[in-house]
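With one protein chain removed, the remaining protein chains of the complex are shown where they sit.
The letters A, B, C and D name the chains in turn, as written, and every chain counts its residues from 1.
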Amino acid sequence: APNGASAGENAGSTRVTFALDWAPNTNHIGVYVADELGYFDEAGLDVEILPYGSTPATQLVSAGEADFGIGGQSTVQVARTAGLDLVSVYRVTQRDSGRLVTLADRADAERPADLDGMTFGGFGSPLYSALARATIEGDGGEGSFEEVVLDTGAYEALSQGRIDFTLSVATWENLQAELDGHPYREFRYQDFGVPEQQSTGIVSSEAYLEAHPKESRAFVQAVARGYAYAAEQPDAAAELLIAANPDTLGAADELVHASARLLAEDYLTSPEREIGAIDPEAWDAFGAFLFDGGFLTDAEGRPLTEQPDWSEYATDAYLG
Amino acid sequence: MTLLEVRGVGKRFADQVVLEDVSFDVDDGEIVAIIGASGSGKSTLLSLLTGALHPDSGEIRFAGAPLPQRRRPFAYMPQRDALLPWRRVVENAAIGLEVQGVSRREARRRARELLEPFGLAGTEFRYPRQLSGGMRQRVSFLRAVVQEQPILLLDEPFGALDAITRDDLQRWLLEMWRDSGWTIVCITHDIREAVRLADRVLVLPRTPGALAGEVAVSREIPRGTGMLTDPRVPPLEAELHALLRSAG
Amino acid sequence: MTLLEVRGVGKRFADQVVLEDVSFDVDDGEIVAIIGASGSGKSTLLSLLTGALHPDSGEIRFAGAPLPQRRRPFAYMPQRDALLPWRRVVENAAIGLEVQGVSRREARRRARELLEPFGLAGTEFRYPRQLSGGMRQRVSFLRAVVQEQPILLLDEPFGALDAITRDDLQRWLLEMWRDSGWTIVCITHDIREAVRLADRVLVLPRTPGALAGEVAVSREIPRGTGMLTDPRVPPLEAELHALLRSAG
Amino acid sequence: MMRSVRRGLFATGGSWSERLALIAAPTIAFLLLLAAWQGVAVAGLVPAEMLPAPTRVVSAGAAEHTALLRHAIPTLIATVAGFALSVSVAWVTATVLDFSRILRSALLPLLIVSQTLPLIALAPLVVLWFGFGLLPKILLVAFVTFFPMVVGLLRGFAEADPEAERLLASMGASRATVFRLVRLPASTASFFSALRVSITYAVVGAIFAEYAGAVAGLGVYMQSAKNVFRTDLVLAAVGVSTLLTLCLFGIVVLAERVAAPWLRIEQGRDRTHRGTRS
Partner (left out) sequence: MMRSVRRGLFATGGSWSERLALIAAPTIAFLLLLAAWQGVAVAGLVPAEMLPAPTRVVSAGAAEHTALLRHAIPTLIATVAGFALSVSVAWVTATVLDFSRILRSALLPLLIVSQTLPLIALAPLVVLWFGFGLLPKILLVAFVTFFPMVVGLLRGFAEADPEAERLLASMGASRATVFRLVRLPASTASFFSALRVSITYAVVGAIFAEYAGAVAGLGVYMQSAKNVFRTDLVLAAVGVSTLLTLCLFGIVVLAERVAAPWLRIEQGRDRTHRGTRS
């Protein structure tokens, strides 16, 4: 397909398209900050943020329909193994912000092992059922439950009791539920033996990176500036995110601010490395988890017999 | 004996007067033909008899008494055959009896009995589409006759047929009638057909009003091929022609 | 003078022989009627003349020479009027000229000139649906005449009309013909119509084969109302009846 | 919509060589299409995640046939149940509407408008209202198939020969009897024609509901396959759903042949002939 995204050039700046993985939220905050504060302009980039739709961001990037997009570590590991042209170029969250959640007022679901036989609101990806299963098993449960594919409808279904548990993002849905007065009971996968991962990231494709090294560097660095700004001034960043998305976030002031603060505090940075950098250990550990669990198949759909070299999957080359 | 009396009947649709002050009698065992231009209200007149429509004025009497609202003493053969394509011949023929409440079995038995005399032997299980136009008309006629009503009403029974098939069926109808005691009211726009079939031909005027006239056809006139050369026929036809035109 | 010669023409569709060994002549200025039962191949015969179909055997000659492949010397009036509902009267009438390559304007001008004599004055801009059945037939006839071909071919021109309208149009056609030099071949299944219109009536047999016979109708016989009572007519009709039946 | 088509593929009569051509021609066209697709895929013009070769779709589908079958069954059940519901409610509705001109003019426009609703936006709501069981699937299948059925039936009733109705009325038949003996059977052809149209939408409707939220079904399977970037399996599932539809379509065609033999009878010669005259 024609890469219409990067072809357009106006006023001397290069057009770059960015695909979202979900409705705008604080995981995307650095990108919006960079856009709003003109970091992209300064880098000579004209960034267009593509709204979330039913075509996965990773596939859009791999197909060249988007130049960059949101794609977490586990997704990149599964997708690149399956033959997609994907490279992680920036790590938004340095740790896993994903949680297994139930409603806090459910007395029959106090720990993961209680969830056996209940209904899981899933996202149509075996990866996420695997996370849920591993967490339950880690708690001594059997990991057998019924899955309903719901995508964005999962949280509504959870609060209405139509499903018993789902996966959420600690810096988003969990805060929202608290604000709604209907808080979740959350389980961190890592507390039940699942390895750590850098759960949210930014991806591009080898094809794009090779063809546009300069723009790639400029983009990643501008994004890094944006996230760094969000890490230092979460409230100002929150305002920028809201300003960029008045339709969807205009009424979510409290949530966005709380979320930006939580992200700044716990997720965006790590004392061990610079912002956005790779944690090779997390990639190896979670990669092994995926490989051992048999969740990886190659481009022909065959199960993998040998663990890939995870260091090819992510790079810090564009960070600095 | 007078069987049917139509007295000053009128009918209008919305703003259009179709029939006005139409009166005539029909005697027992007689064939009466009614002719009129297209749109002169012939079919409407029959509908008034069958009860599908109600006259705005006038009266219709049968055997000296007013017509009942339901179960009228008529069996009706419509302008086209109106056979139901999903019913086989015998089922089509029996439908009138079924509607009257006769059991299906009995209705079909009675219809089946008439297939042979009506020249429909062997067609019992055919669907209408498997019949020729002439056969279809016969089934339609059989469907009327099997109801055993005192009066048969025929609305242009052969209008949809080509001239030669029509000739065959006219001949056949006359033969059937000769062997029975049927009283028939037959509508047509064809003067020749009217003269051939009828004892009396009534002429409906083009513009609504009383009958334009009436012409009696002697039973002595041969109705077969002999009719073609019978000298008594042309004057009758000419008179009817004149009546039709004068009325228009 | 003999204008058209049909010599031993035959036509079959797949396994069905429809026409076989049909021969006849048509003279200049004459009206020839061809009668036959439904399905006897009358329309097929006309199609062989117009070139819509090709004969399997035999020959057709016009003015002493074989018929050309295209631009044949016929104007054809089909069984139904076949007016195009999206064309106004004058556009419908002009279509034959348009097909022949005459400019739209000129074609319509010529058609318009004939509206008046054809009793269609004032209907120029009407659509066919706004016309009565009789008027439609006139437009159809006009569409044929305006092409100014040597021979007019009419396929049951009045078959779709009720008896009275048909009577009017037959009368009208005869008047038109009297004032012109038209040569007409007219197909019909109605014996009376054939006798009324034709100089000669040809009878197609029911089963394929040579013509069953031919009956000449003297030009002295009146074709108006007088015909009804003319003593020369009944024997002619009886003969045609016999021919039609014998052939079956 | 499918009526004229029927004259082609499902026509009655016709010589054997004609029938062969009717099967051979589309088969050849279909194979040419597949060959072109295979060519594009093999030439490597597009990556396999975007457009896998047909051979790969087939082999992947074959390898996963148990999973495909497992997911095809709930979809089939939802389709058949929803379709049955739709057809029965459509009969009742059309009958009522046929008897009441006022109801007809009140409700038909609403039915038309209902067709313009973007299902994709409503499916999640339906799932929200009715859960993840069979019910929302059935309702969505019924929703997409209901309108063609009602309109088809109403048109079928209207196709009844008015002369036959008048005839029955003259025999003293009540309006209900006329409906039962004339209008109802007269709608058979139109009913089956609507059935053929509806059935093509039915499976798609079920898959829709499964996308919005379901435990199992081809829609769920397609979604999972998409999320693990197995476009080949997505297309294999699409193939299965199309096969399902074609099977159901075939069953409808067979049912029509059995239930309405008179529809297959060629018009009698005489009648056809006369038919061209009016």
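Please note the rule applied: contacts are C-beta pairs under 8 Å (C-beta built on N, C-alpha and C of every residue); 3 or more make two chains touch, one makes a residue touch a chain.
Fair warning: this is a prediction, and the values are worked out from it, not measured in the lab.
Residue in contact with the omitted chain (choice from D:74, D:124, D:172 or D:213): D:124. The chain not shown here is touched by just one of D:36, D:92 or D:106, and that residue is D:106. Interface note for the absent chain: among D:22, D:67 or D:263, the touching residue is D:22.
Among B:35, B:48 or B:160, the one in contact with the hidden chain is B:160. Although one chain is hidden here, its contacts on chain A can still be listed: residues 1-2, 4-5, 17, 22-23, 48, 50-56, 59-60, 63, 65-66, 152-153, 156, 160, 247-249, 251-252. The chain not displayed touches chain C at residues 47, 50-52, 70-72, 74, 76, 78-80, 82-86, 95-96, 98-100, 127-134, 136, 147, 160-162, 165. Although one chain is hidden here, its contacts on chain D can still be listed: residues 1-5, 8-9, 21-22, 25-26, 28-30, 33, 46, 50-51, 102, 104-110, 112-113, 115-122, 124-125, 128-129, 148, 151-152, 154-155, 158, 162-163, 197, 200, 203-204, 207-208, 211, 218-219, 222, 226, 231, 234, 237-238, 241-242, 245-246, 249, 274-278.
Just so it is clear, only the chains that are shown with their structure count from here on.
Distance from the chain A centre to the chain C centre is 84 Å, each centre being the mean of its Cα atoms. Multi-chain contact residues, meaning those touching two or more other chains, occur in chain C at positions 38. For chain A, no residue reaches two or more other chains under the stated contact definition.
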